[in-house]
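As you look at this complex, bear in mind that one protein chain is not there, while each of the others sits in place.
Coming up: chain A.
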Amino acid sequence: MTVAAPVPAPDHTADTPPVISMRDVSKYFDDFQALKSVSFDVQKGERVVVCGPSGSGKSTLIRCINRLEAHEAGEIMVEGTTLDDTRASLDQIRGAVGMVFQQFNLFPHLTVLQNLTLGPRRVLGLSEEEARKRAMTYLERVQIPDQAEKFPRQLSGGQQQRVAIARSLCMEPRIMLFDEPTSALDPEMIAEVLEVMTELADSGMTMIVVTHEMGFARRVADRMVFMDKGEIVETGTPEAFFTAPKSQRCATFLQQILNH
């Protein structure tokens, strides 16, 4: 695996406030504690890859950031706005944060174009023409402008996931969350999705990616986060993380995932 030319990493020591800041966040599903007092900051333009065994809380972590899950304790701030149940806070934060799901979650009854224009038209108030133009721009960016009039189920998994990325980008978010975006894909389709994500990372988008694609992580991540049992066990640069993991749990996990 060749390591791509490193994109200059954002300066973590700068005293600009982080765009995402989680302080002692806890989340319970009934009696099960999915997040145990997690604290976590992300700087503007930073690319963070989160990994860990299943059930470690990594999906829950990013789903709390745009409130698909509500946290029970602690504080989450996105671009200085505290996340709570008020409409204003939700609109502010969901407007800034886009999300891509493992199962794509495209709207199956709408064409690709309609999937992309729904948000811009209903939420941002764009005209049909403006929304269409914007949608086509992003479809070109994910390299499937010729599929605009098709329905999702007529596309391959890789194409569907790229449509989902484009749908999210149409809202022009400043932060993108990826929840295992390639886990539901056939192996031959993973590359095309990772390519789009790499391109997005190169454009300077702030990204948090939950994934097991360690090649992608090495190439793109500024920082690795390893989670286990609802806690952040270890964080570090990809070099340090992959060559010399500090904790035994992380070392074991990496061994399993890299040698499978």
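Throughout what follows, a residue touches a chain if its C-beta (ideal position, glycine included) is under 8 Å from a C-beta of that chain, and two chains touch if they have at least 3 such contacts; residues count from 1.
Please note the rule applied: contacts and distances are computed from a predicted model.
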(request) Mind telling me which option in "Cysteine desulfurase IscS", "Glutamate/aspartate import permease protein GltK", "NADH-quinone oxidoreductase subunit K" or "1,2-phenylacetyl-CoA epoxidase subunit B" is what UniProt lists for the chain we can't see? (result) "Glutamate/aspartate import permease protein GltK"
(message) For a quick check of understanding: of A:S39, A:T86 or A:Q103, which residue touches the chain that isn't displayed?
(response) A:Q103
(request) Specify the residue from the set A:P18, A:G45, A:G95 or A:P245 that touches the hidden chain. (result) A:G95
(request) State which residues belonging to chain A touch the missing partner chain. (result) 66-68, 91, 94-95, 97-99, 101, 103, 105-110, 118-119, 122-123, 151, 153-154, 164, 167-168, 170-171
